[in-house]
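One protein chain is absent from this view; the other protein chains keep their places.
After this line comes subunit A, so read on.
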Amino acid sequence: QGGGSAVIDMENMDDTSGSSFEDMGEMHQRMKEEEEEAEGEAGAGEEEDGEFLGMKGLRGQLGRQVADQMWQVGKRQASRAFSLYANIDILRPYFDVEPVQVRARLLESMIPLKMINFPQKIAGELYGPLMLVFTLVAILLHGMKTSDTIIREGTLMGTAIGTCFGYWLGVSSFMYFLAYLCNAQITMVQMLSLLGYGLFGHCITLLVTYNIHFHSLFYIFWLVVGGLSTLRMVAVLVSRTVGHTQRLILCGTLAALHMLFLLYLHFAYHKVVEGILDTLEGPNMPPFQRVARDIPVVSNAVLNTTAKAIALTL
């Protein structure tokens, strides 16, 4: 109860003689005096209470306040911990799958649909996509190690995790935002699930082409396997969107991002063997040719800040 009334004397404020500093100083002094008076009264009041209960009264009040504070802090911590555990339970329904279902969905992700006039059902499950992202991370690590990719200011693991999770979460969010703009009927979990299962094609392609270094083989896989999974995702999205422009925007963006990501993964993290290229490609060499490539500084910085941010949140 130490807050005395903060009465601001208006005459002093209007007085422009002298610097305003002095005025403020005067005002502060006056407020402090008022506070001390009020405190004195309050103290006297407390002392009266104290006299009522004896000297222990004062200490008892302090003790009670401290105990109260501890109880509040403890309660806050407990509720925070509880909400943390409850958050895990929020994710539980998305992991409710059987192995048969996962296998079926993996195979389905490579089969484009024919029926696009009827909204297709997307399973909102997160187990399959999460496992696929981790598999992609493992394959990427394998590719980076075998190609002796030198990564400065970062780690192999950080870059791999950052790239794959960044793609999955970032592109899903972006596509969800676009879908919201284009009035498509899809939820965030469904988008995550769709894009995650689309990474199955990426995993197969990279697994094969990181081990068999044929350039033309990679292009064939890129078109066929990547194309199939892209077509599937595009078909599902088209079936859930109305209007030509919107369909075009959504599907064009998704197709471009998906295919370009596969291209990026192959060329950024994989050693291109020059001798085989010479025999296969002949005089028309594709534009980027390297033996062992340093990740360019910009993308490296972006990836590493992403990886650091993820590591911090861990």
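Everything below uses one rule, namely that a contact is a pair of C-beta atoms (placed from the backbone, for glycine too) under 8 Å apart; a residue touches a chain by one contact, two chains touch by 3 or more; residues count from 1.
We take it that contacts and distances are computed from a predicted model.
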Identity of the absent chain, which is to be given by its UniProt protein name, from "Adaptor protein complex 1", "Protein YIPF", "Transport inhibitor response 1-like protein" or "RMC1 protein": "Protein YIPF"
Residue in contact with the excluded chain [from A:91, A:111, A:181 or A:260]: A:91
Candidates A:156, A:204 or A:255 - the one touching the absent chain: A:156
Contact with the hidden chain (one of A:141, A:178, A:231 or A:263): A:141
Contact residue for the chain not shown (choose from A:62, A:81, A:131 or A:181): A:131
For subunit A, residues in touch with the removed chain: 88, 91-92, 94-99, 102, 127, 130-131, 134-135, 138, 141-142, 145-146, 148, 150, 152, 154-158, 311, 314
